[in-house]
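The complex appears here minus one protein chain, its other protein chains still in place.
Moving on, here comes subunit A:
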Amino acid sequence: MSKPVKQIHLAAHFPGVNNSTVWSDPAAGSQIDFSSFVHLARTAERAKFDFLFLAEGLRLREQNGEIYDLDVVGRPDTFTVLTALAAVTDKLGLAGTINSTFNEPYEVARQFATLDHLSAGRAAWNVVTSWDEFTGQNFRRGGFLAQEDRYLRARQFLAATWELFDSWRGDEITADQDTGVFLTDPAPGRFDHHVDQFDISGHFNVPRSPQGRPVIFQAGDSEEGREFAASGADAIFTRHGTLEDGQAFYADVKRRLARYGRAPDELKILPGVTFVLGDTDADAREKADVIRHQQVSGPTAIKLLEQLWNRDLSAYDPDGPLPDVDPLVGENTVARGRASVRMHRDPTATAARWRALAEEKHLSIRELIIAVTGRQSFIGTPATVADALDHFVQSDASDGFILTPHLTPGGLDDFADTVVPLLQEKGVFRTEYEGDTLREHLGLGAARAVRDDRAGAADRKAAS
């Protein structure tokens, strides 16, 4: 018996705040004007995408003690821009990254429940923990949480918001004008949550929203992160963009679901990927090379190398050989506020690998950085890319993709016009939205009430 053909899920990530966004291109528009967000959202909806995704960063990054100025800097507030986008779209899911360290459950639950009401059921939350005291300096509660506590807080935060989302059953409001009964429960929204990080009780004041609670995303790759996702998330945003990596990750995470009484379908795995389209495959490869050189200028190459080397390399020539000094081992003090820094777990080993590669292929600093940092995931004609995406999903390397175009705001236009129709012809991507809510687009069942929710229960147990 052959395997059933899987349907692909597609999402658009608003490009920004890293060197993959090519702001110097004449076609690049504003990174902050609402019109840019409208353009990308409408393109994604025209193409029947599942959702639009926003990342988060709560402090401007620094390098060598100065604000980093080579990449896109500046972004809007997530909740505000997503809710405004609900006014100019009808079906597109609206996914926001909101961290659990510098927020409070009552407020975040209100904001997501409101977004879900005002978008008629299209909200999603990517739960993250900001990790540093550096970011904490912008907040009242500061950055005093230790690493372990931040993850504990994240789990407890999610459990607390879950309790708030479920504190209204959904049948309290009758608003019967004749009898004068507005609600059947004299004090709805009761909650009581006393754990290490939260000592909160009272009454939540937003009635149950269309999805019950937002779709929950998790973005993290650690053992802890995978378990967290398996226990309670609806989708994972991953970095595993190659077929082999993707298959290993996919198998690992899906295997974990059974432990929580969940079926493989209940957690969607969506890697963040990029693409370059051309009239021929060769043409696309050429374009991809040009884009890589736009993304990694000489100054950018030096800055990226500094993030691994953990020292000032401004005296080095980006078109020359790698520095003759070794990386400084220890806490990264050069780059602050960068997620990528944490990916270099063993800087000495990585540097040795890079050095060997540069020597073997005679690469300058810039060419090396171009070679070792995130190249485009899918390159070719629309037909090549459509085939590759389909193959990726049918081979269980993912359930779909979160696409980051390299241009704002028009970078998805060609994909929508050329690749999507081919996926539709193959019968692996919807031609019309079948439902109204994001849960429906993702093929997730209705949100279960927390009382009999295994993940919620497991999480509360883990948290207590």
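One rule holds for everything that comes next: a residue touches a chain if its C-beta (ideal position, glycine included) is under 8 Å from a C-beta of that chain, and two chains touch if they have at least 3 such contacts; residues count from 1.
We adopt the following convention: contacts and distances are computed from a predicted model.
Undergrad: Which listed name, "LLM class flavin-dependent oxidoreductase", "CRISPR-associated endonuclease Cas1", "Cation:proton antiporter regulatory subunit" or "Sigma-70 family RNA polymerase sigma factor", is the one UniProt assigns to the chain that has been left out?
TA: "LLM class flavin-dependent oxidoreductase"
Undergrad: So one chain is hidden, and I want to know which residue out of A:Pro15, A:Pro76, A:Gly225 or A:Gly374 touches that hidden chain in the complete assembly.
TA: A:Pro76
Undergrad: If the hidden chain were put back, which residues of subunit A would touch it?
TA: Considering the whole complex, subunit A reaches the absent chain at 23-24, 32-34, 38, 57-60, 66-67, 69-77, 79-81, 83-84, 86-88, 102-104, 106-107, 110-111, 113-115, 117-120, 137-141, 168, 173, 175, 177, 180-189, 198-203, 205-207, 297-300.
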